[in-house]
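Other chains of the complex are left out, but the ones given are in their true place.
As written, the chains take the letters A and B, and residue 1 is the first residue of each chain.
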């Protein structure tokens, strides 16, 4: 009924139910990078997760972006706008600190599978 | 499979899939207004989006409210409580700064269509 993709003791990277995938918050693997680099890595990580569960970014329904600071808003968007599909998901972007003080962006999406 | 309502290069105002609509974060058009004015405008904007996709506030499933500061909580609620349907959606309200320093409230909803 519910498929769990890459479950760990704390969270699954994605859960899938009734044709909708709920992804965990994705962030960069290299947190020493600047906002552009972290945005690229976070979005690349989402691409990989979506691919592995049989879908892609053109089928996203919603995106929630958390930034460490709104000072990074324009640079994040410069990467995001080039990445997102021509028919994009609904989006919300707000400030919210994350697990690491070095983490500048975390992206949580839902998508059709 | 997915309907996109008012897609721009960055986001759709809403996506619709399998009878559920996912709206982008809605905020006031006049960010010089106070919290009551911005809340009215944000909720009015949601009403308009819901109407245009063929539903209304009585069919909302979830609401996520981001405020710039919890100092505005009581005044936001005074507007929200008068607006929301008698059988209201599930709600979460937290602080999170938004794209503009003048933006006091952003509201993200899902609804049945």
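We adopt the following convention: a residue touches a chain if its C-beta (ideal position, glycine included) is under 8 Å from a C-beta of that chain, and two chains touch if they have at least 3 such contacts.
Note that this is a predicted model, so its numbers are computed, not measured.
Novice: Given 2 shown copies, how many make up the whole thing?
Specialist: 3
Following the convention adopted for this analysis, only the chains that are shown with their structure count from here on.
Novice: For a test of understanding, state which residues of chain A touch chain B in their complex under the given definition.
Specialist: The touching residues are 18-20, 59-64, 66, 70, 73, 77, 80-81, 84, 86-96, 110, 112.
Novice: State the interface residues of chain B toward chain A in the complex, per the touch definition above.
Specialist: Within the complex, chain B touches chain A at residues 1-2, 4, 7-15, 17-18, 22-25, 64, 66, 96-99, 101, 106, 108, 110.
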